[in-house]
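One chain of protein is taken out of this complex; the other chains stay put.
Every chain is named by a letter (A and B) in the order it is written, and numbering of its residues begins at 1.
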Amino acid sequence: MKQFISFIRKEFYHVFRDRKTLLILFGMPIVQILLFGFALTNEIQHAGIVICDYAKDETSRKIISKIEASNSFEIQKMLPDHAEIEKSFLQGNTKLAIIFPENFSKDLGHQHKAQVQIIADASDPNTATTLTNYATNIIMDYQQELSNERKMPLSIVPELRMLYNPELKGAMNFVPGVMALVLTLVCVLMTAVSIVREKETGTMEVLLVSPVNPFLIIISKAVPYLFLSVINLIVILILSVTLLDVPIKGSVVLVFAESVLLIITALSLGLLISNVTRSQQAAMLVSMMGMLVPTMLFTGFMFPIENMPVPLQFISYIIPAKWYYTIVKSIMIKGLGFEAVWKETLVLIGMASFLLLVSFKKFKTRLNEDA
Amino acid sequence: MIKEVVIKAEKLTKRFGDFIATNEVTFEVYKGEIFGFLGANGAGKTTAMKMLCGLSSPSSGHATIAGYDIYKHAEDIKKNIGYMSQKFSLYEDLTVMENIRFFGGIYGLTPKHLKAQSDELIETLGLQAEAKKLVTSLPLGWKQKLSFSVAVIHEPKIVFLDEPTGGVDPVTRRQFWDLIYKAVEQGITVFVTTHYMDEAEYCNRISIMVDGSIRALDTPSALKQHFSTGTMDQVFYQLARGAQRKAD
Partner (left out) sequence: MRTLRFLLQKEFKQIFRNKALLPLIFVAPILQLLILPLAADYEIRHVRISIVDHDHSTISQQLVSKITASGYFELEDYSNSFPVALNQVEQDRADLILEIPQGFERNLTPYSKNRCNTISRQ
C-alpha cells in the first residue's frame, strides 16, 4: 500500500511541476465552457434580410416593422425590384428575402388570404431553415393579431423558396468544410512531422552541410504532400458529386486553383511549426491542437461565425480554412466565378506569402543556431 | 617540405548570449593528417566543428577550409567536405543502396561515377547481401562504416567526423579506424572529434579542449612526454582537473 501511495505522490509531483500539463488540465475546460457557452450557438442574430415591398400599404409595413424590431434580422435594403434580390444574395451577406405582392392588402381584405414569398440562401441549410422559421413566426404572429382585430380568420401563407439547395441537404455545408479541414490538417501535420523527423534522426544536419540549397530541401518536403493532397481533393470531389449529390456549379479549375492556394498556405504553416518544435511528438501535438480544433470551430461549417461574439470572429479571420470555405462554397454551391471571390482569394494569397516568408527566414536562422 | 594547410582557424569564437561556448580557438590542420579534436562533453568541440562545417556561424574570428573563406565562400566549402554526424546520418527507412545513391547524387556525382563508387563501396564493406535491405536492419557497426563511406563517397578534401564511434565494441571500432586510414591513404584529411581518450592514439596530432579553449595541441607522444605520463587518459586528467563545465 505504501508503495502505491509513493507512486501516486510521484505522479502528482510530475503533473504539478509541468506547466504545460497544468495548462491543458485546467485551461482547456475553462476555454471549452466559454466557447461552447458563448460562441458556438446555432441561434442566429442580425441576419441580413432584404425586402421587396410591392404592396406598400399598412399591412405590409406593419410586418416589416416587426421584422425590423426583431433581433434576429437586420434589414439591409428595401429593394425596388425583385430582380435585384439575386444580386443581393450573390454579393454575400443577405440570408433571406421577403417579397410582398402588389395585392397583399386587397387579397387579405377580399379573400381573407394572401401570400408572401420568402426566399432563403440555402447553401447553409440549417441557417436557412432557422431563419425561415423566424420569419414565418413573425408573419404568423401578425396574422393572429390581424385576425383578432378584424374578427375574421385570416391566413397569410408564406411561399418558401430555398435558393441553391432546394432539398436542404446538409452535405452542401459539410463538403466544403471537410475539404478545408482535410487539406489544412494533412498538409500542416505531414510537413511539420516530416521535417522534424529529419532533425530528430540527424539527417537534416547532413543535408545542411552538403551543397544542397536549403530552399530545395523545403520544396522537396512540400511537393509530395502537395501532390497527395491534390489526389485527396480529387477523391473527395468525386465522392461528393457521385454519392452526396453535391454539385460543382462553378468552375472546377477555379476550385482546384483555390485549393492549391490553401495547400500552399498549410504547407508553409507546417514548415513554421517544424522550425519551432524539436521532436516529432511535439510537432504532431502542435499541429493537431493548434490546427484541428480552431479549424473545426472557426471555419464556419459547424457553427455559423456570424453568431459568435466579435472577438472570436476575429480569431476566425486568421484561420486560412475559413476563407477557403467561403470561396469554395460560393463556387461549388452558388456557382459564382472569380469576380465574387477575389477578395477572399487575395486574403489567402496574402496569408500564404506571409507564412512562406516568415517560415523560410526562420528556417535559415535555425540553420545557424542549432541545425 | 611545406605542408599544405587545409584547415586554418583563427580565434574562432561562438557566443550564446553570455555563454562563450568556443573561445578564440586557433589551430591549423595539414593535408593528409588525422586530426583529433578531444575534450569532455560540453567542452565546445562540437560547436567548433559546426562552425568549420558551415552549420553554425561564428560570433567572431576567422577560418579557411580547403583554401575557402568560411564567410565568403561557404558554398565552395560544402562541395569539398564530407560530414558524418553523431547519429550516423543515414535514412533508416531507405535501403543501403538507396542511401548511397542519394548522398552521391546530392553531391553531384555523375550517374556513371555514382555507379562506380556505389559498387566499390559495397564491395569494400562487404555489403553485397545487404544492399537491398533497409538500413534499420543493419547492426550498429555496419551502419557506422556505411555512414563513413557515404560521407566520403564524393572524395572530399576533408571529412569531419562528429563522435563517430559511440556505442560500439572495440573490435568494430578498430575496423572503423581501418576505414579511416584507407581514406587518408587516398589523400583525404580527417578531422575527428571524440571524448574517448584512447582514440587519440590513432591520430597524427590532437588538440584537447577544456571549457571552450584549446589547452594542448601536439602529437600524442609529445603530449605524453610533456605531461610525463604513459596514457592519454592521464594527459587529459591533468588538463581537465580544473574544468568548470560539467558534461552535459
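Going forward, a contact is a pair of C-beta atoms (placed from the backbone, for glycine too) under 8 Å apart; a residue touches a chain by one contact, two chains touch by 3 or more.
None of the values given here were measured: they were computed from a predicted structure.
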Neighbouring shown chains of the undisplayed chain, as defined at the top: A, B
Contact with the hidden chain (one of A:V182, A:I248, A:A282 or A:I315): A:V182
Residue, one of A:M78, A:V157, A:L239 or A:V252, that touches the chain absent here: A:L239
Options A:S147, A:S251 or A:Q313, residue touching the unrepresented chain: A:S147
Touch with the omitted chain, as defined above, among B:E98, B:E155 or B:D218: B:E98
Identified contact with the non-displayed chain, of A:F174, A:F256, A:F338 or A:F360: A:F174
Missing-chain contacts mapped onto chain B: 91, 93-94, 98, 101-102, 105-106, 108
Missing-partner contacts on chain A, residue numbers: 42, 126, 129, 144, 147-148, 151-153, 168-171, 174-175, 177-178, 181-182, 186, 190, 194, 212-213, 216-217, 219-221, 223-224, 228, 231-232, 235-236, 239-240, 243-244, 302
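Note that only the chains that are shown with their structure count from here on.
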Chain centre separation in whole Å, for chain B relative to chain A (CA means): 54
Interface residues, chain B side, partner chain A - complex: 50, 53-57, 75, 78-79, 81, 83-92, 103, 106-108, 160
Chain B contact footprint on chain A (complex, rising order): 201-203, 205-212, 367-369, 371
